[in-house]
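What follows is an incomplete set of chains from the complex, kept in their original frame.
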């Protein structure tokens, strides 16, 4: 990976660990020579880290990579340190012993991400069009060509990227970050520390129509979408994801919800706290999903369902009925070489008759 | 739901019903006291409507909710009014008897949506870049930072949102509404009363390539997409939906087509009048879909197919062959607990041999 910090700005290992909150580190085992307390300029994978980078190992199956890593320091599980400590050969790199290496790695990466930021200049770009009735906190940054509608309220330290369009009466909480080209329809409320990626569209009309034969045979009359969209704190929303406003009630994303790119959340949905969805998921309207669920990529959830807490849906699965029991749920057609698939798929259309034929044989054999 | 109109602007029930076209109301049964002809400030669901809101009931299974609703007026089916009329207890709320409560609700919601609009100021924002050769009708609204290309024609009452980019030679019909950040490529024609949501991209190049080994082994040469995209009247297109221009002929969306968010329509497709598609649907190139079809969410339709009129595709279904007969079509792998899925999916790969084994047993038993 690219070295992130110049050597003169990079911390030593002990300085770095002091800056990381959380008491995750059990102990540190110094490396050899210059790597006793090395200067850490960045983070890298075992295979690719340079000699001024820190890395991590989460499973013994990567011990081979550990043996050849160039990293000057490695976060290790206690059981791996046990093995290393009795290694016949000396270990060059420093080891940081930790029961949750991935979490510690995440926090160290967060620190580097923060450290490489330039000092922020708080400002509204002169080309931004901000309605005079909007209430903008003193530390907000608004990028070029952003448009902020009437009566918006944007709180301290929020950042609005270039080309964002924010409708009337929108509220954006403190320290929230809108990347460029986000669109927010009128009346949407977003909590603190949100991260919204480019191309996301929040609060567009839900898909609501009533058959209206008075217009034409088969024609649809639009049902205005009069609800709004409420988003809690610490929510992240991926690029080009869309979350629609409610029809009568509000669509709701609770605290800590994480949505990847290209996701669609229909009107009136309620997504529980800390539920995470991978890319390309679709949730149809009026469905309630519980807290701490994970929805795998390209899964779809039908409308008007209730999914409980702690439900885990595999990628590519179509959830078409309520799920109350926590656990993992799957429904994916296995892939295979095309010719094999053709043979087996043909039988799929005869399953019902196959079962009948089997029943006939069973009855025969019982007699 | 939020109360939509201040009491001084809100109509009485009789005023409201007079304003709704269509002769849908069979009769009105007045409520008790102040609710004989109540002031209606908004629309709400049975469970959540406030005492100055109108609600509706579409099925007897919601009678429990009806019993406890706070709504001052409720749209009811004739068969429900029959039950209410013989209720031993007095019914407080007014009833509007109607054979199509959902349609009447939709029209009332449309009325409120219209009534809450501020008087429109017709104008071109000073920051909009409008090519001097574009023909803009006198009542058009163009938002900040919109860009309108040469020779565009934008008709009466059309609204172009902030940050929209409209290429050369585009036509947009009267009363059409483009929400912010819509992109329209050159030459696209859009009819009257369209609603296009943010992030939609209309008329981008179709995906057309020919193998060109003269460039490199396996390389693709681009086939220019010389057709355009024609969109009829009364079409709605959802947020971040993409409809590509044609390769040689035009891509066509006929009158009244309704597309939800995150939909992809490939080049050369023709979508018939009043066909509606839920979110995340993909239609591959050169496919023709008839009129009055519905395509469920996340369904996909292969390319070069012909789907007839009045075909209804379930969500999540892959349509891989022509469909001429009206009706409902489905192909979704049922989901289940992961362990059950694993057991059953393993057998899927052996279906063909299972059928053979069954045939052997049948032959044995015949002998």
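Order of writing sets the chain letters: A and B. Residues in each chain are counted from 1.
The rule is short, and it goes like this: contacts are C-beta pairs under 8 Å (C-beta built on N, C-alpha and C of every residue); 3 or more make two chains touch, one makes a residue touch a chain.
Please read all numbers here as calculations on a predicted model, not as lab measurements.
> If 2 of the identical protein chains are displayed, how many copies are present in the complete complex?
Of the complex's copies, 2 are shown; altogether there are 3.
Everything below uses one rule, namely that only the chains that are shown with their structure count from here on.
> If you average the CA atoms of chain A and of chain B, how many Å lie between those two points?
Computed from C-alpha means, the inter-chain centre distance equals 27 Å.
> Which residues of chain B touch chain A in the complex?
Touch list, chain B to chain A: 1-2, 4, 21-22, 42-45, 48, 100, 102-103, 105-107, 109-110, 112-113, 125, 127, 143-145, 161-163, 179-181, 195, 197-199, 234, 236, 238-240, 255-256, 258, 260-262, 273-274, 276, 278-280, 291-292, 297-298, 315-316, 332-338, 341-342, 345, 348-352, 354-355, 358, 361-362, 365.
> If we count contacts the way the header does, which residues on chain A are in touch with chain B in the complex?
My answer: residues 127, 129, 145, 147, 163, 165, 167, 181, 183, 185, 199, 201, 204-205, 207-212, 214-224, 226-228, 240, 242, 244, 248-249, 262, 264, 266, 280, 282, 284, 300, 302-303, 313-314, 317-321, 327-334, 336, 340, 343-344, 346-348, 350-351, 354, 357-358, 361, 364-365.
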